[in-house]
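A short worksheet on the structure shown next.
Missing here is one protein chain; the remaining ones are kept as they sit in the complex.
The block that comes next holds chain A.
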Amino acid sequence: MNAPLAHPKPRAVDNVIELEKVRVTFGTAKNAVTALAETSLRIDKGEFVALVGPSGCGKSTILKLVAGTLNATQGNVFVAGREIGAGAARIGMAFQNPTLLPWLNIRDNVMLPLKIVPPFKERFSAKRKTEYRDRVEASLTQVGLGGFGDKFPWQLSGGMQQRASLCRALIHDPTLLLLDEPFGALDQFTREELWEIMQNLWIEKRPTVLLVTHDLKEAAYLASRICVMQARPGRIVDDSTVPFARPRTIDVSFEPDFVTLTQRLRQRIVAARAVQEIVS
């Protein structure tokens, strides 16, 4: 693999995420699969961006690139003006599955980032019983899990585990929040409840959020900008802002403008799929 080139142009710190002509392929030359065709994407500080599209369109790939768990085959990924891996941004991430550590109770699970991420980790052992404990408890209460700190993950329902996992993603005040379909496996009412919590949180702390989802309503309700992606090869085919005023309520999703937006997004995806079927 070629060494990353030294960067002549200094990056504006405001572009909290910048993908510059990034390509990702899996496998070797002969049977290489392009997960993400050459893509450039800029996300400003404090934006709430949703990536939507059918499965296999590379939306999770983009998330992994930004999270630093996957390396680009080609191109550069910058987070907070630095190349990925430099560790400039404080990242919080929630996954499709709760991915709680089964040997820790809910409190210690949520506390995990405070143990790893500076500056919280510095006096972890001194604060874990006092300041951090209160912090975790407050966070759990916010998502309706107050008093469940002593429980172990397996003693909680899937929805409750997912709430705890959101707490873990947020506990260290991340400046960049990566959400990989965290509401996908929940029932509708829990989902809408967590949307609201998520929105309030974003309004309050204004982290940059990158949300991967295939729920158009979710994207339109939460995001300030929606990127539609298409599969084979994965690429961004549409990029539009969401104009609705905040805070949005669930009622907004029944208004004509909202419905028009989701309809348009839906047609965009369906059209892309139809083209794809003709091609293949």
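Odds and ends about this structure:
Methods note: a contact is a pair of C-beta atoms (placed from the backbone, for glycine too) under 8 Å apart; a residue touches a chain by one contact, two chains touch by 3 or more; residues count from 1.
By definition in this document, contacts and distances are computed from a predicted model.
The subunit not displayed here is recorded in UniProt as "ABC transporter permease", chosen from "Alpha-D-ribose 1-methylphosphonate 5-phosphate C-P lyase", "Peptide/nickel transport system ATP-binding protein", "Cytochrome c1" or "ABC transporter permease".
Checked against the hidden chain, the listed residues A:Val52, A:Met93, A:Leu194 or A:Val209 yield one contact partner: A:Met93. Screening A:Ile43, A:Leu140, A:Met160 or A:Leu178 against the full complex identifies A:Leu178 as the residue touching the chain left out.
Where chain A meets the omitted chain, the residues involved are 67-69, 87, 91-93, 95, 97, 99, 101-103, 105, 112-113, 115-117, 151-152, 154-155, 168, 172, 178.
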